[in-house]
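Yeah, one chain of the complex is gone here, protein chain that is, but the others are all in their spots.
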Amino acid sequence: MNKVAFTSRNLYLQVLLILVLILLVALPFYTSAYNIMLLCNILMYIIITVSWVLFSGPTGYISLASAAFFGVGIYTSAVLGQSLPLPLVIIIGGLFSFFLALLVGVITLRLRGMYFSIFTFGLVELVKHFLLWWEITKTNTRGRFVILVNYIHVFYIMLAIFLVLLLIAYLIRRSKYGLALQSIGEYEEAAAHIGINVTLLKVVTFAVSSFFIGTVGAVMATRWTYIDPVIAFDPFYSFMPVLMAIFGGMGQLYGPVIGAAIFAYLEEALITRFPYHYMLIFGIIMVVSILYLPEGLIGLLQKLWKIINSGRLAVYREKRQKRGTGREQENA
Amino acid sequence: MVKKYIVPLVICLILFMALFAGCTQPSTTPAPPSEPKTGGEQEPEPPKPEKDKIVFGSVHSISGPLAIIEEAAFGPIRNLWFKDVNERGGIYVEEYGKKLPVELIEYDDKSDIGTMTRLLEKLILEDKVDFILPPTGTAMLYAAGPVANKHGYILPGMSGGATTIKEIIGGLPYFFSNLNFSDTQVPAFGELVSELGVKSAAVVFIEDLHGVEYSGAVVPEMVLRGVDVAFVKSIPQGIQDMSAIIKEAKAADVDAFLCLAYPDENILCVSQSMELGFNPKLMIFGPGVCYTFFKDIFGDEGVEGLMSWGAWNGKSTPESQELIDKIGVANVDWWGHNLYWAGMQMLEKSIEKAGTLDQSVVREIMATETFDTVLGPTYYDENRMLAAECHTGEVGQWQSGQFEVIGPKNKATAEPIYPKPPWPGQ
Partner (left out) sequence: MVIEIIDIFLSGLLMGGIYALIAVGLSMQYGVARVLNVSHGEFIMLGAFFTWSLYTYCNINPLLTLVICGPVMLLIGFVLHKTLYRSIRISSGGGAAFEGNSMLASFGLLFVIQNMAILIWGASIKGYSYLAFPVNMGGVIFPANRLVTLLFAVIISVAFYLFLARTRLGKAIRAAAQDPDAAGLMGVNINQVLALCFGLGAMMAGLAGTLLSMSFRVQPTMGLEYTLIAIIVVVLGGLGSIPGSFIGGFILGLIGSIVSAIEPSLSLVAYYMLFMILLLVKPTGILGR
């Protein structure tokens, strides 16, 4: 009897999920162009943040290399965008990031904690300056133009990447790999002892998460129209996912999504309304939210959820207790 | 187990939707009540024939690394123009049969190119501004070019420029370039070098658009003029210590030292040259030296004899002094303020002449006519770049607290000081 209730509720949720998806897909037909662009930007932050959490969330390795992978995507798009079709460019951008991450992952195996973070941050600067040097001395270009792509296409591509990423993140979390990653975060030596191939798992997850950041970079470059290495490898994009993930809360999959969405939207709203004071207001909001929401936004949501559910839960428990006593009587 | 994850997932998607619906609603209704507009007042939507003001939109860098340039160069002159036009009662537009005051909607792009292009499209698509103004700096301007062109908006490019613009301007009919850069400045500098009899030089350039372009143009020019170039070195943005380069130049005992970099590095270079007692006969720097804050840092004696690109001053044209008085001499950017002002004047006069706010009509007039501006008779050449004859100067030099034009010869307001006097107190 329990099972019946479960499946019906599941079905209901699935329908809702599909409904939301349809609404999102249909968005360009009923909203203004700027909103779509804003949503693209929000999606960009969400994808970067969720990818970041994919690796750094469970393992506890704080990577500051997001900007490097993002920049690799952007640069791929700038270099290849003129000659290759966009989907191919996006995948190549992702693959370049993937291989860069594999390389970095293999090199940084010994590093832990802050040492790993700073190393990955150094990577951003290293790639940036290497490209600068390369562009100036070898290719003799100073900045590159990227072909402008229709924002609606960009939106759908972003949405697709987002959905694929959510699916993969969800599957990883559910699978034994998710548990293995979690165990690395808790006690790496122990994880290795119980037979988890720690090295392989870490490196591959890192690379997969970088793949998505790379693809987003390749897509977003088409909205930026002009880039050079300094623009493409902005360390800002290394810090943002960390902040957004903490802001949203990392315990659940939806935490970073909400965190990134609200963070990005808030920033845009403030920047357009208070161009001269937005940093001040933004900073105060950050400080206040961390003071009152130490577990991030999901902490707040979970509390709310509990309050809403407490009534229903009480009823449910009562029912179950009754059932239990009934069964006991039968047995007797 | 699926349930455990799907519940939160759905919640997050719903929240996401709700959030998005929140920002969607205003735009679907014709008169958005909560639309972000500075000042809070609303204007009627475009289709209405009645119009009581012309709205200009500008995305520029109020925060971030580019804010220095915005605050020292483009901000003051932009605000002055709006004040000035409104004091005159506005711009006369025949279509509406009256003078319309001008209004500015401004956004901050945090010196981030993605934010800039997005907000620029917001200005065009959502705020439906009548005209847009350029963002801060060359890279930003380049990124804004295709966006403005796509929507058929005139982009007056007063905030930057480089030779690479020639490669793309053909495909961007709405892009106008106002600032002068290396292709006119370097030949003028070359002339100056020959005239002063410079024998040897050292070149340092920043690893960026500006540095690569200028060093690429200057070095061949110097070699052509028989100057012995001791070394050409590049420096990264954000360098902390230039003493090694300065000591090397000092050891080579060069006549001229060229630092083709941005304000940060130029200031570092001047202060370290001062501290290390390096005083060549000629020193020329990239942007920054022509700004007033540079003089504030080192004082009149400290900047005496330093050269930079530019240039203009009160003696350049009859109207120049009037403009300087309006800006206030303490806020002038001696490279581009008059070019910026001329760009705005040309836009204003084109609107007046067109008698409409239609971009393509205004563009046509702007691209073909000659206007009377602070530069004198002013026009764009066939590439929609400000004609070289209209420039008020290419090379400038600080002389007793005044930024004087010293090159080319026919536009000079003063004789160059050569060799450069010693640093104060040395």
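Should a chain be cited, it is by its letter among A and B, assigned in written order, with residues numbered from 1 in that chain.
Please note the rule applied: a contact is a pair of C-beta atoms (placed from the backbone, for glycine too) under 8 Å apart; a residue touches a chain by one contact, two chains touch by 3 or more.
As the structure is a prediction and not an experimental result, all values here were calculated from the model.
Student: If I consider the whole complex, including the chain that's not displayed, which of B:E71, B:D84, B:E195 or B:E369 touches that chain?
Tutor: Residue touching the chain left out of view: B:E71.
Student: Thinking of the whole complex, not just what is shown, which of B:D228, B:E275 or B:E322 touches the missing chain?
Tutor: The single option touching the absent chain is B:E275.
Student: Going by the contact rule already stated, which one of B:P101, B:P173, B:P187 or B:P236 would touch the omitted chain in the full complex?
Tutor: Of the listed residues, the one touching the omitted chain is B:P236.
Student: Tell me where the left-out chain touches subunit B, residue by residue.
Tutor: Spelled out for subunit B, the touching residues are 62-65, 67-68, 70-72, 204, 207, 233-236, 238-245, 247, 263-264, 267-268, 271-272, 274-277, 288, 291, 293-294, 296-299, 302, 423-426.
Student: Tell me, which residues in subunit A touch the chain that this view leaves out?
Tutor: Spelled out for subunit A, the touching residues are 60, 107-108, 110-115, 118-119, 121-123, 125-126, 129-130, 133, 235, 239, 242-243, 246-247, 276-280, 282-287, 290-291, 294-295.
Everything below uses one rule, namely that only the chains that are shown with their structure count from here on.
Student: Rounded to the nearest whole Å, what is the centre-to-centre distance of subunit A and subunit B, using the mean of the C-alpha atoms as each centre?
Tutor: The answer is 37 Å.
Student: Taking the touch rule as given, give the residues of subunit B at its contact with subunit A in the complex, in rising order.
Tutor: It is residues 1-3, 5-17, 19-20, 23-24, 27-28, 36, 38, 62-63, 106-108, 110, 112-115, 117-119, 121-122, 125-126, 139, 142-147, 150, 162, 164, 168, 207-209, 212-213, 234, 236-237 of subunit B that touch subunit A.
Student: How about subunit A: which of its residues touch subunit B in the complex?
Tutor: It is residues 6, 9-10, 13-14, 16-17, 20-21, 23-24, 27, 30-35, 37-39, 41, 129, 132-133, 136, 142-143, 145, 148, 151, 166, 170, 173-174, 220, 223-228, 230-231, 234, 236, 252-254, 257-258, 261-262, 265, 269, 271-273, 275-276, 278-279, 301 of subunit A that touch subunit B.
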